[in-house]
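Removed: one protein chain of the complex. Kept in place: all other protein chains.
Take a look at chain A:
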Amino acid sequence: MSFIPGQPVSAVVQRIEIHKLWDGDNLILGFSIGGGIDQDPSQNPFSEDKADKGIYVTRVSKGGPAEVAGLRLGDKIMQVNGWDMTMVTHDQARKKLTKKNEDVVRLLVTRRSLEDAVRQSMMQH
């Protein structure tokens, strides 16, 4: 998951489908995001590369739709419903996730353990 500005990023991703839940008047997904190109990347506790300005999952509420769907703390969200999340501002990311007319969001997320698992399985062969 190395991040070189200007170079295409390649990562091992996992597809996660979250079904939004009605909480009173709002549709919630059950997690919090941090990061964005307008934010300070050095404060991110989850990123390996402190210059990475991507969107990260900073909190997953227990028993919520995100946890049920398999989202973990520290995941980097690469795409939401086909929209890119690696070069967006914090607010744009929030908007893409909280569209009122969508019930389901399909995320592509990446984490360190995925890479390790793939590398291990490749080494076994």
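Brief remarks follow.
As a convention for this text, a contact is a pair of C-beta atoms (placed from the backbone, for glycine too) under 8 Å apart; a residue touches a chain by one contact, two chains touch by 3 or more; residues count from 1.
As a convention for this text, contacts and distances are computed from a predicted model.
The chain not displayed here is annotated in its UniProt record as "Vang-like protein", chosen from "Vang-like protein", "PAR6B protein", "Proteasome alpha-type subunits domain-containing protein" or "TBC1 domain family member 19 isoform X1". Among the residues A:14, A:79 or A:98, only A:98 touches the chain that is left out of the figure. In the complete assembly, the contact with the undisplayed chain comes from A:38, out of A:38, A:103 or A:116. Considering the complete assembly, chain A touches the hidden chain via residues 28-29, 31-34, 38-40, 43-44, 58-59, 61, 90, 94, 97-98.
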